[in-house]
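Report on the structure given below.
Here the complex is missing one protein chain, while the rest keep their positions.
Take a look at chain A:
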Amino acid sequence: MNKNQALHLHVPEPSGRPGHATDFSYLHLSPAGAVRRPPVDASPADTSDLAYSLVRVLDDEGLAVGAWAPQVEPQRLRVGLRAMMKTRLYDARMLIAQRQKKISFYMQCLGEEAIATAQALALQPGDMCFPTYRQQGLLLARDDVDMVEMICQLMSNERDPMKGRQLPVMYSYKRAGFFTISGNLATQFIQAVGWAMASAIKGDSKIASAWIGDGATAESDFHTALTFAHVYRAPVILNVVNNQWAISTFQAIAGGEATTFAARGVGCGIASLRVDGNDFLAVYAASLWAAERARGNLGPTLIEWVTYRAGAHSTSDDPTRYRPADDWEHFPLGDPIERLKTHLIRLGAWSEDEHEATQQALEAQVGAALKEAERYGSLAAGHMAGAAAMFEDVYKDMPAHLQQQRRQLLGREA
């Protein structure tokens, strides 16, 4: 090698761009059932191999295979399938509502439904999730969260629990263990660790579930979260949803080239798993493993969920400008709903007819919820929380300067 060779800057590129098919071999997939399942008290270092392989349960035939296949009642899986279908239908309907200008903005989780809905089944009441804007499945998996209320948030109408202060999809449901969503990426990851530390400080039995995307792992709060979770052995599940894309940016630009996000966990002394995010059974099994570990004072777990962002980043995004239009069809881990459906049909616990009937019932449910939410007005129609409410909740008690500004707005003072 010429020692005077000019240096050059390496800027990673996705193999697929519009008009060119993606080469998904970079994912390094393991066959279903191939990866071992360590005991929940495994040392972090003993999970190194798991951070570079892929936990999968459902094989191509829809059979549950290997050590990670969970002992789970088919009824529970039917609940899970329904939750995924509900999430997808909700997204599809809200996307249309945005196009109809009934709501100003929306973000789907198309293709990622298994991750949030299966983990929701693995958590317990009182646990707290610190989601990003793409874990609506955590809420939609729960029948005690009113879909009408969720849509009222999207419409910023007079029934919006956030009183019109937040962009659509930035839900907050303390009673459902769903922390208030922030627009600032990654901030919730370290907050989740703090919440888990608090639970440990108080000798509680609740755990936290932290969420972040592949792109946001580059934010400093990702690293602070791993450090604090490791240092204090916080009871937290650190979920990295690797959907391969951060808006237009391929995951290699986030630091995913020739490595994995799960490997970061091992490097920080955290037990880590890399899991098929489109395999409902694997998500459920890995989430249970991590939850049991956290609840047993055995420390945090980082899980990289390998999935694919099938839809646009948001209603403001056109992915055909930076990636192949048919990319999802070629993603080797497929569609989480199709895969669980196939499995349940093979078990004899589901049928095409039942699927169709469920689909129709859920469509009717979402449609009815949207209709009811619209009765409470919308931003477009000018029916929203009063402007005076803008000054509330900045502080617990409204300070004098905000009282004065509110009087000015209401025209009671020059």
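Note that a contact is a pair of C-beta atoms (placed from the backbone, for glycine too) under 8 Å apart; a residue touches a chain by one contact, two chains touch by 3 or more; residues count from 1.
One rule holds for everything that comes next: contacts and distances are computed from a predicted model.
Among "Protocatechuate 3,4-dioxygenase subunit beta", "Biotin transporter", "3-methyl-2-oxobutanoate dehydrogenase (2-methylpropanoyl-transferring)" or "Multicomponent Na+:H+ antiporter subunit F", go ahead and choose the protein name stored in UniProt for the chain not displayed.
"3-methyl-2-oxobutanoate dehydrogenase (2-methylpropanoyl-transferring)"
Tell me which residue among A:H8, A:K174 or A:R321 touches the hidden chain in the full complex.
Missing-chain contact among the listed residues: A:K174.
Using the document's definition of touch, tell me which of A:D91, A:D146 or A:D221 contacts the absent chain.
A:D221
Out of A:R37, A:R142 or A:K163, point to the residue that touches the absent chain in the complete complex.
A:K163
Taking the entire complex into account, which one of A:V55, A:L154, A:A208 or A:V240 touches the absent chain?
Result: among the candidates, A:A208 touches the missing chain.
Can you name the residues of chain A that touch the chain not displayed here?
Within chain A, the residues touching the omitted chain are 128, 130, 161-163, 165-166, 170, 172-174, 179-180, 182-184, 187, 190-202, 208, 220-221, 224-225, 227-228, 231, 393-396, 399-401.
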